[in-house]
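Quick one: the structure is below, and I'll ask about it shortly.
Missing here is one protein chain; the remaining ones are kept as they sit in the complex.
Letters A and B mark the chains as written, and numbering starts fresh at 1 in each.
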Amino acid sequence: MVNPIPYIDLAWLVPAFPLLGFLVTGLANKSLKHKQAGIIASAMVLLSFLVSLVLFFILRSSGQNEATITLFNWISIGGMNIPFAFLIDHLSLTMMLIVTGVGALIHIYSIGYMHDDERVNSFFAQMNLFTFSMLLLVMGANYLVLFIGWEGVGLCSYLLIGFWFKNPAYNYAARKAFVMNRIGDLGFILGIILLFITFKTVTFSEIFSQAAAFPVGAPVITLITILLLIGAVGKSAQIPLFTWLPDAMAGPTPVSALIHAATMVTAGIYMIARSSILYNLAPLTLNIIIVIGLATAIIAALIGLKQNDIKKVLAYSTVSQLGYMFLALGLGAYSAGVFHVTTHAFFKALLFLGAGSVIHAMGGEQDIRKMGGLRKKMPLTYFTFLAATLAISGIPPFSGFFSKDLILSKAFEHSVILYILALGGALITCFYMFRLLYLVFFGEQRLAGAHPHESPKVMTIPLIILAVLSVFGGFLNIPSLFNGDSKFSNYLHSAVVSKASEELSHSTEIGLILGSLLLLGLVIFFAYRTFVSKSMIPAKDGEPMSFFSKLIYNKFYIDEMYTAVFEKPFGYLSDFFYNKVENTVLDPVVDEIGFTTARVGSLLRKLQQGNMSFYLFAMVAGILLFIIFILIV
Amino acid sequence: MIVLVILLIPFIAGLLLLLNRNAAAVKLVALASAIVSLVATLSLVFTAQLSSYSVIWINFLEIKFALGYDGTSLIMLILTSLLFPFIIMAGMKREQQNVSLLYALILFTQSALTGVFLAQNAFLFYIFWELTLIPLYFILLLWGGEGRRNVTFKFFIYTLTGSLFLLFGIIYLYSLTPGVHTTDFSAFSNLNIPANTQIWLFWVLFIAFAIKMPVFPFHTWQPSTYTMAPTQGVMILAGVMTKMGIYGALRFLFPVIPLGVHYWQNTIIILSLIGVIYASVIAFRQTNLKTLIAFSSMAHVSLMVAAMFVLNYYAVQGLLFQVLSHGVTIVALFYIVMLIEEKAGTLELPKLGGIKLLAPNMAILFLLVVLGSIALPLTAGFVGEFLIITGLFQQSIWFAVFGGITMVLGAIYMLYAYQRVMLGEKRPGSGNITDLKRIDYIVLIPLITIILVLGIYPQPVFNLVEASVTTMQNLLVPVAEVIPALPL
Partner (left out) sequence: MNEITSAIQLIPLQHYIILSVTLFSIGMMGVLFRRNIIAILMCLELMFNSANLLLAAFSAYHSDPSGQVFVFFIMIVAAAEVAVGLSIVVMMKRNVESVDINLLNRLKW
């Protein structure tokens, strides 16, 4: 038994603060002023960030790698013992710091962004509830506590996507997100149950220590990992369950930044990284993950090329980046995946908040064809947005370069084709991000009558902090190539067991980096020529397009396909069951039994005409028959 | 002795109500009686010694008036006495016709239901089983909605037909008892009935319970009855009566004819899972909110039936937990349905919408109950369904998959209903809706608290039923070798 670490029990405070914030802002909804609610909510998240930091140092100074804090026994029957417990180790601390840190910034930003909405208090209550659920997710010491958070964030995502509930399209998007997540969750919970049946426990540490007894490729482990993967695919918006994420942009922009970019959608990656020991035993599943991740990365990036809604572009880029993280997981480079989660949280949150700032300035306009020339009007937003764009494109020394390069080099180790495909995706990413940047900030202002202005300080300060993180975040994990010591990967090493792989020689790596930089430069130049020099504006809706553009513009018709294959038939099936099976077979059969009885009755009634002579005749005939019967027998 | 008190309180209170004509006083007395019953029932939980009561009733037939309970009955008793105060409160501060008769009938139903769960021999069980039907029949007939005459008639005849089979089964078992014939449950469970007999006897006994629960395809009375029934009637039906079917099956089938159960096990599980999916799919296209919830209730109960027939430890624990959680959730749901109907004057989904704009608190509470119903973690529904699916998984992964689909389908139709009613722009049907009154909070807040508390700390319920679950799951284990199950 490890020695108890002093003060580590304080961990329960981390989720407790946002929960408190939720209760206060939720219950005192009517009596709180808008600003008060915002300040309370932000303060709570900030407090839990501080506690997380303290925990980080406590754990560091204790010299131990992990600590479990059990609050109470949740379900304890027979052989099933599921405590409500938190696990504090390097992985969960990393995630806690991201969630609370980025979360706090986004909360503060929201004070400015949401200030004129009449339901601000509900907004902050739900944001705090989300933070609470997300913390449960990353802190849970067993799969079931993780699942509480998992479903909790799904609920909050549902609530916040449909925050402006008057609009039926938003409500539909919210429901779509929840249902698609639930499909994944079904796989996840079945996976948890199979874990329980196999290992008789759902606690991480116990499962992982027992898993060593299984051989690589054991069918039951493969099945478990596939079921868990279904959950991750739903939550992290991978093919085939990714279509909800772009629609989820219906929610307010800070929601998109916090939930649908920085934190919730990375839950799938967190969960797989957490289960790394199991996944290492299932090479088949890892290969599936590679295929899913790569396909998602490329398809989403392609779709991103033709989107004209500023948030939709970012949404598809999120899906695409999540694909990269999956690729890293599939390659067994779990810490690389988590590292990309971290840098992505910085720059994608920044992109969304920057987009929010733009939308705010444009008075709610989201169509990039109507923007332009904002560089001079909103310099702060422009520079931060630029930093984030460079980061996501993977330009050194911005943070995205380090994390993406790590994934690409792992792909190269695996196979060259994988590397080329992944690099292709990265180039497309670079192109559409610069397309976005040029269309929004360069050229002339195209929307008449708009008076864009820089956002208030409460919004720009979070932007600046995130910009700093986006620029320097990569230095957390400097590879040996640049004389670094891969601090981040090593830090995670105790919690996440990455697959061992041969290191590339430094010369190969330098070659790859230089090659890809050259290509990136070309792409940026090409984008500049197209959108700035030639000032080309994307076609209006309804203008004729080439087949391929049309395919991309319509997102490969995947939504339409799902509607045709699942949604519509489900409706038909429902009608069929109700109108045909229930109302023309099952129910009538029962009624028919009743009617038959009645019909036999009315047949027999004919004998009862009330005619006295007939009665007498029947009586005599009956007696005679009776006598005859007796005589014969 | 205390069990007799629990049985008689509602009965006597009901008789007293008939003498009174003052509507408000009648409701208060009814509520007081229900609360006293609740307290008395809860006292059973905290007394270590099992309370029982027994006198010779019909001398020459050796039939005793014997009352008693075990873990399973205790859960059912708690459910009954917990729900009835809320069922009575659902009528408070509301205009109702012929109040004293209505509340007397409600209390008589409670008394009869309590009797079912307390009865210690089949004869008494059957009498109470049929007795529940009589007051309920009048509640549905006299206070029901459109088309009540036909629907009530169908409901009555359908369930009565099922009961006749049960009566036949009981008489048959009675004739099999050795020595002086008896109808005690304990004597029944000691009968060693040959396997071939058990196989047909199973259906004779099961059909009554199958209709009451209801199991697909014996459910057709349910949607129309629920839709037509007055709120308090439907609360009794969905909250407690369905559980009576489950209780009956647990009492009669598993101890008495384990071989028959084992033989038909897979058939019934498959039927129930068909019911789960069938009801969930149908619910999606319903335009009437009450019918939609009726189908959702059927889906949940079908899942419980599947769990019952899997009969392993986790499934039965989950089942008994879910009995409580489903009862509370469904009563809360129907209460909100009543509020919507009262305020908007319609339950047709196309005519509703935007109620959240006018009544935000009502929308929040509705959402909480909906979340409980779709088994979100930290609500009671999750704990129950998680255990049930774990139990199903131990039998077969496909049972778990199809049982689990209810999680997805439930989310689809419940959220659809929620959004249709509460969100969107205001529609004409929404009219001038006001937010909740104090009485609504008094009913809904405790119900939701129960849902949440059971979801966060379910352990007390587990401990309560632990012993009887262990006995029950042992029933099927040894017979597995004696007779092969019906091949799939």
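Criterion: a residue touches a chain if its C-beta (ideal position, glycine included) is under 8 Å from a C-beta of that chain, and two chains touch if they have at least 3 such contacts.
Here the structure is a predicted model, which means the values were calculated and not measured.
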{"item": "Missing chain: touched chains present in the view", "value": "A"}
{"item": "Residue among A:169, A:416 or A:620 touching the omitted chain", "value": "A:620"}
{"item": "Contact set of subunit A toward the excluded chain (per top definition)", "value": "605, 608-613, 615-617, 620"}
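Quick note on the criterion: only the chains that are shown with their structure count from here on.
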{"item": "Separation of subunit A from subunit B, taking each centre as the mean of its C-alpha atoms, in whole Å", "value": "37"}
{"item": "In the complex, subunit A residues that touch subunit B", "value": "72-78, 80, 144, 147-148, 150-152, 155, 158, 162, 165-168, 171, 174-175, 178-179, 182-183, 185-186, 189-190, 193-194, 196-197, 570-571, 573-575, 577-578, 581-582, 586-587, 590-591, 594"}
{"item": "Parts of subunit B lying in touch with subunit A, wherever the complex brings them together", "value": "154, 157-158, 217, 219-221, 278, 281-286, 313-314, 317, 354, 356-357, 371, 376-378, 382-383, 386-387, 389-390, 393-394, 397, 400-401, 404-405, 407-408, 411-412, 415-416, 419, 422-425, 456-459, 462, 466"}
